[in-house]
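Quick one: the structure is below, and I'll ask about it shortly.
Complex shown without one protein chain; remaining protein chains in place.
So that you can tell them apart, the chains are marked A and B in the order they are listed, and the count of residues begins at 1 in each.
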Amino acid sequence: MSLRSYVITRILLTVPMMLLLVTFVFFFIRVLPGDPARLHFSQRVDPKALFLFRHELGLDKPLLTQYFDYLFGLLHGDFGKSMVDFTPVSRQIFSAFPATLELAIASTIIMVGIGVLLGTIAAQSYNTTKDHAIRIFGIAAYALPVFFLGEVLIMVFGIFWHWFPAGGRMYPGIMPTGLLIGGKHYATGLYVLDSLLEGNIQKLYLSAWYLSLPSLALGIVMSGIFVRLARTNMLETLQMDFITAAKARGLNKRTVLYGYGLRNAFLPVLTMMGLQFAGLLAGAVLTETTFSWPGLGRYLVDRISFRDYTGIQGAVVFFGLIVAVVSLVVDILYAYLDPRIRF
Amino acid sequence: MPLLDIQSLMVEYRTLKANVKAVDHVSLSVEKGETLGLVGESGCGKSTLGLSTVRLVPFPGKIVSGHITLDGIDVMSCTDEEIRGVRGKRVGYIFQDPMTSLNPVKRIGAHFVEMISTHEPEVSKEDALKRGREMLERLGIHPQRIDDFPHQFSGGMRQRVMIGLALALNPDLLIADEPTTSLDVIVEAQIIELLKNLKASFRLALVLITHNIGIVAETADRVAVMYAGKIAELSETEALFERPRHPYTQALLNSVPNVRKKGQILSSIPGAPPDLAEPFPGCPFHPRCPFAFDRCKTEEPMLMKHNSSEAACHLYDKR
Partner (left out) sequence: MSNDTTRKGILISFLKPITSLAQHGLAGSTILVGAMIVGAIAMITIASPWISPHGPADINVGPILSPPSIQFPLGTNHLGQDMLSRVYSGGAIMFQVALLSVIVCLAVGVPIGLFASYVGGYTDRLASLVMDSIYAFPGLVLAIAIAATLGPGVVNIAFSIAVVYVPSYFRIIRSQVLTIKELPYVEAAHMMGAKQWSTLFSYILPNVIPSIVTIATLNLADAVLTEAGLTFVGLGLSVSTPDWGWDLTYGRQLLPSGAWWVIAFPGLMIILLAMGFTLMGEGLSELFNPRLQK
């Protein structure tokens, strides 16, 4: 199948999955007796105020109408209104998302970096002490609750030695403004990138400085699984016949390792990255709470404490959306890079 | 001086459970331009023997003792750089499974360029590609296909590509490890024919490792029969087929059905090859040998010369 038809098929497959997710979340939130409005108010509330509240959020309409309204709204990017202050949930989500994205990207870089490096070393020195030590590291890193590691890092590097900030995303009052074109600013929301676009070295340094500990915490914990996956992948690749055949042609070690080993192992690594992404987001929720990082994860946790059910619903749906999009991109990228699928 | 000289080679696979002697005190030699057939069942150590000539025995295998001299170079004691220089340039290697022996993410041209530039760095990329195309043409493949990926070729074509790569630098010796086992009979015949032609035009010495005696009959000058890691019989091809000495060789030849004879009973060798992890004393073939006697159970037979052939069997050891 050609690349184009693969892409189209893949996209079409995503739609029912998204639909399933939204439906599930929508009805699940309403599974308990009493409706979300009543659950939102923990104490007794004036019936008239409740009535108005319900009306404002459209919760007085029949269930199916609410459902289709919601679906329709989603297509327009409307996630409903927050129960706390009736502001559009979409606005809250879109302002929180870039922070999570930045954290995810930075953590992925660390995760892949550590994972591939250690995995390759372990695969090369198979069954030696080095190999076992790396495997144990992998298991230990994953068993580490990310918030525990985060707290340790904050304690040691943030409070004890003041090398890094103990939380937050940026020095208060300073925000990167992004690219300046014709008088207007275009920002991505990713502070490091925006500082680069703005050309401001101080902001670049500051945003990277704040990003360091959170991404380190998340990256190390996620690298636990990744090291083991990369190691297995490398081991399998190194056992393949074409490696021996390449050596028999007299190619030197470096060429064999990189041109034959890594390049063939690379594609599965890409898939693994895609698979780990969901786990990364899950970890991001805890990391953001630990470091007071203003991302989507912390948004979700806050919404829970406020019992803001529209907010919770919106955040969960959005998480699903991101995962679906990312896995779609990874699959397409894989199809593009693997010549076997192309023809 | 022989091109390849193996003296009393011993290769072991060391695992947690046991030490397996895959190659047990084997001595062989191959002269320039000669074709040696190496025959035996799966697991008898012939592939390991082939790989040890270029020091590519996979972990957990280890060359324990013996000498291998390849075109004057001592394979055991030379440096990594030296043996790497030999591989591909002085010795070409063809593997059994062409499906998995080529790098799936590289084009054929890239394979050639990589190999040529590793051993002859002064050659330009265009020249290397040109040589690659010439080689492909020689092997009956359209030169334009040098830009294709391995998966776009059929099994037989891929094997030709492998042969092309093995011969790209004009080596003196070609080691073919089961080159046709994974191919169907028709393609197999083509490849064997191809090898014969190439051998003549490149003046190659060829070590043909296979479990199919039929191929060996038509291509080899001499044949070595291996069993349980040891050489059972070594002789000139004609002599081997007309007067096989070792009972194992006899049994092997008997088990090949003759197409012309009708109403044959399919004969096979009773029993199974020994588990190399649990060696026993005496001749390794004695449990299955119809001629075994007492000495066979206690004393391991040495390879003894008798006329033009050598056999490791007490039947011929009149001491």
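Keep in mind that, in the parts below, a residue touches a chain if its C-beta (ideal position, glycine included) is under 8 Å from a C-beta of that chain, and two chains touch if they have at least 3 such contacts.
Remember, predicted model here, so these are calculated numbers, not experimental data.
**Student:** Out of B:Y13, B:Y93 or B:F285, which residue would touch the omitted chain in the full complex?
**Tutor:** Answer from the full complex: B:Y13 touches the omitted chain.
**Student:** Check each of B:P58, B:P257 or B:P281 against the chain that is not shown and name the one that touches it.
**Tutor:** Of all options in B:P58, B:P257 or B:P281, contact with the hidden chain holds for B:P58.
**Student:** What residues on chain A make contact with the chain left out of this view?
**Tutor:** 16-17, 20-21, 25, 28-29, 31-32, 139-140, 142-145, 147-148, 151, 154-155, 159, 232, 235-236, 239, 278-283, 285-286, 289-290, 300-301, 304-305, 312, 316, 319-320, 323-324, 327
Going forward, only the chains that are shown with their structure count from here on.
**Student:** Which part of chain A faces chain B closely enough to touch in the complex?
**Tutor:** 126, 240-242, 244-252, 255, 259-260, 263-264, 267, 338-340, 343
**Student:** Show which residues of chain B lie in contact with chain A when the two form their complex.
**Tutor:** It is residues 51, 54, 56, 58-59, 84-89, 93, 95, 97, 100-106, 114-115, 118-119, 149, 151-152, 162, 165-166 of chain B that touch chain A.
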